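Got a structure here, written out as structure tokens. Questions coming.
With one protein chain removed, the remaining protein chains of the complex are shown where they sit.
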Amino acid sequence: MREINFRQALGEAIAEEMERDPAVFIIGEDVGKMGGLMGEIGGLYDKYGPEKVRDTPLSEAAILGAAIGTAITGLRPIARMRFCDFMGIAWDEVLNQMTKMRYMFGGKIKVPLTMDALSGAGRRTAAQHSQSLEGMFMCMPGLKIVLPSNAHDAKGLLKTAIRDDNPVLFLEHKLLMWGGLKSEVPDGEYTIPFGQAEIKREGSDVTVVATAAMVQRALNAAEKLQQEKGLSLEIVDPRTIVPFDKQTVLNSVKKTGRLVVFTEECATGSFAGQVAAIVADEGFDYLDAPIKRVNAPDTPVPYGIILEDFWMPDENNLIKAINEITV
Amino acid sequence: MREINFRQALGEAIAEEMERDPAVFIIGEDVGKMGGLMGEIGGLYDKYGPEKVRDTPLSEAAILGAAIGTAITGLRPIARMRFCDFMGIAWDEVLNQMTKMRYMFGGKIKVPLTMDALSGAGRRTAAQHSQSLEGMFMCMPGLKIVLPSNAHDAKGLLKTAIRDDNPVLFLEHKLLMWGGLKSEVPDGEYTIPFGQAEIKREGSDVTVVATAAMVQRALNAAEKLQQEKGLSLEIVDPRTIVPFDKQTVLNSVKKTGRLVVFTEECATGSFAGQVAAIVADEGFDYLDAPIKRVNAPDTPVPYGIILEDFWMPDENNLIKAINEITV
Amino acid sequence: MTVAKEKLLDLYRTIVRIRRFEERVSEEFAAGNIPGSVHVYIGEEAVATGAIAHLRKDDYIMSTHRGHGHLIAKGGKMNLMMAELFAKKTGYCLGKGGSMHIADLDIGMLGAAGIVGSGIPIATGAGLSARMRGTDQVTICFFGDGASNIGRFHEGINLASVWKLPVIFVCENNLWAVSVPTSTSLAIQDVADRGVAYGIPGVVVDGQDVMAVYEAVGEAVTRARKGAGPTLIEAKTYRYRGHFEGDAGTYRPQEEIEKWLARDPLNIFQEQLIKMKMLTEKQAEEIDKEALEEVAKAVQFAKESPFPKPEETLDNVYA
Partner (left out) sequence: MTVAKEKLLDLYRTIVRIRRFEERVSEEFAAGNIPGSVHVYIGEEAVATGAIAHLRKDDYIMSTHRGHGHLIAKGGKMNLMMAELFAKKTGYCLGKGGSMHIADLDIGMLGAAGIVGSGIPIATGAGLSARMRGTDQVTICFFGDGASNIGRFHEGINLASVWKLPVIFVCENNLWAVSVPTSTSLAIQDVADRGVAYGIPGVVVDGQDVMAVYEAVGEAVTRARKGAGPTLIEAKTYRYRGHFEGDAGTYRPQEEIEKWLARDPLNIFQEQLIKMKMLTEKQAEEIDKEALEEVAKAVQFAKESPFPKPEETLDNVYA
């Protein structure tokens, strides 16, 4: 099968959906001639022109507000927000508008709007360009949140996002966007449904729920622990955190009796905490050990290699946590 | 001892702190002649005039941005944000500015800034004026969050907030602000330190962690269960959720073996989930039963009495959860 | 400007209907039949009436927290509105939205707004949508003087302007944002002057005069429909009651209130029409009676309608 990287996956998904459905268009900063910060949607401007690939003034509230206005009147915008950190500028559009309109208006409206944004640390871009905000976005009923961990999933999930009739936030981890790692993808069209976790590695001793860039790190740790200790990790990747496929996680914990949630977020207010809380209730009887969360510390993301590497959760942090519950 | 209600507590705390420290001032909409939405700071405008009780144009980003600018240059603003829902307009000021400046600038700056805002449902004001957003604010390291449950605590905690050298969000639940319930308070000055939970009722069978308006409902349920079933609930009120006094909760769970977290938030992304996650890790060995969370459903807050009452967690929801883990 | 008699009577009917609806809302609120908070439009009716008169059913409007008048003028149904205010299942939003959150997509009403100013960029998006779908629909976006100070005013109008979108931004300047007067929240006399910042026309109009509003918005609609871009119109008006029902509004000077009461938009329009011999006193009475009946029926409908079932709370989050 052919192989593509994360960036290509993104570009292909958007290109295919624009081809398929004339209602789909792109709005955001530097989406035109520049083709996105890394040229990831290069070519679309040449193909569709400035009417459908719309470079905007620097005004995130206007971008999302306008996207909402088009979504409720028959179009399907893809609003490219660049760094998810910038969405603070347009928070009300997400918090109080797109996610609440359908409910407030008694279900008589739909808001088919996809937002994509870079997320996560690892590029040394410090506190205002490195956050993982999924835990914060998760607090808004009405929003679906996609957090892919590889190119294959990214493509299939982004296509599903664009076809969804609800607001969807698609987060692209920087290490995946800049990293060259490739996945096999089918030549033809495929989509991946929301709310279906994937078991990235089967195992029997400990369940590790991991997201985005942490999935690869979890796989690395699993390999290491298998070889060094004969310990068998099961790695579960939720892929969408809203909706969240809790059943796959519960089934896994039922089998392993142990859970570590491994995400790149500040510990407080994290998706990881949410997973732990669910299992501490609905999976309590399966548990043989405390539920561990391996996250970043409750600090802004620091600049520089040394501090940021310390800040980011990694294989060692994960292994340490696993050791604590498997001795 | 004399008794005051929540609104008076708020007014007294601000008045006393303005009297004590000339650097303290008020900025926000309708803080002047109107004295706040409910006249809760009435009198201060007459006393201090428009220089220190500053009515602003309708522009929340400017209010918080300006407050930050004064805070880093020697003043101690109290920014009155009215409904916490409106803070989406000024989210970046909270998310990326006030809470990150000290860290980004290597500790060489301080941001002594208090924000207060109404929170919670119960006033039939629908989706955009009724949210409990503490779970969302909790995701920002650098912010302290106060969530008082009665007038006595409110006064002491607000004074501590104003004296704190960090950004503090002080949330006023509407049912407390509009409710007439009074607390005994000392005549003289008192403050309440952050990060100290208070056990509002001692008990031995089940620990209930409750916040804000849910504390009174928990106390009601405790009374009922005591009388009807001889069940003894211990009600723990964290009072500040950042910093969070986890030790008091863990100690309580150690005693009772059972935990229910009872807060008025959408279940997903809640402070309640965070508490559950902490106990599922650090208090795992104390637990005799699944950790229950009693929260609102994952929907926007609906309008009207019937739907909103269904949406808000209440004594019955709590009792039901307790029954599930005490049969 | 000459306007056909039937059109003028339509406008008159609209202004009367808004006034009577709002008066009744105020009463029903006081009687405890409407929960939550309600902002009535009394005193400002000429703006919605004159502006929306130019729109087709498929054109859009974006409303505010003070939105009943806009909806009525656009063709909204009073019974569904009143039922919504009463939190009944038969209301526009199944009783889930209330006064600040009514929308009616079927007639192009894109929603009221509990967050001040939130509608401005969304209206820009509606304009963009019309352009991209190749229709000649226009959008009128209403907002207050208070909203003209919020960031989204700037972002939303700038975007509409650089893309020359068919949106008319109508600022209802009633001199107050709750207790804060425009004299302390803007350093300029006219919000309309802000059009300069976006290279679009800024027009000041007497918001108590239906005909004046009609004329000014007419030009802007023509401009928008032919693709020449947005206009910023400022209607100088006044709210006759407190900011919300229950607000005594004591922060406002009595002389100011009286001055504006003397320029009641309903009286002004009635006098104009009578003078123009387009309306007789008898006709006026009939129109008033019809409006009162329509309102009474709406209240009856609301009262007799069932409440939603508690579990309906859980519906309608996702499509």
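Letters A, B and C mark the chains as written, and numbering starts fresh at 1 in each.
Assume a contact is a pair of C-beta atoms (placed from the backbone, for glycine too) under 8 Å apart; a residue touches a chain by one contact, two chains touch by 3 or more.
The structure displayed is predicted, hence computed values, not measured ones.
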Omitted chain's touching partners, listed by label: A, B, C
Identified contact with the non-displayed chain, of B:Val31, B:Leu44 or B:Ala61: B:Ala61
Identified contact with the non-displayed chain, of C:Gly127, C:Gly151 or C:Pro308: C:Gly151
Contact residue for the chain not shown (choose from C:Thr49, C:Asn79, C:Ser129 or C:Ser161): C:Ser161
Contact with the hidden chain (one of A:Asp165, A:Glu282 or A:Asp298): A:Asp298
Interface with the unshown chain - residue positions in chain C: 149-155, 158, 161-162, 184-188, 193-194, 196-200
Missing-chain contacts mapped onto chain B: 25, 51-52, 56-57, 59, 61-62, 64-75, 92-93, 96-97, 101-112, 141-142, 144, 165-166
Sites on chain A contacted by the missing partner chain, in the whole complex: 29-30, 32-34, 55-61, 85-86, 88-89, 123-129, 297-300, 302-307, 309-311
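Criterion: only the chains that are shown with their structure count from here on.
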Contact distance in steps, from chain B to chain C: 1
For chain B paired with chain C, centre-to-centre distance based on mean C-alpha positions, whole Å: 36
Centre-of-Cα separation between chain C and chain A, whole angstrom: 41
Multi-chain contact sites of chain C, meaning residues that touch two or more partners: 93, 95-97, 101, 114-115, 151, 317
Shared interface positions of chain B, touching two or more other chains: 85, 88-89, 126-128, 298-300, 302-303
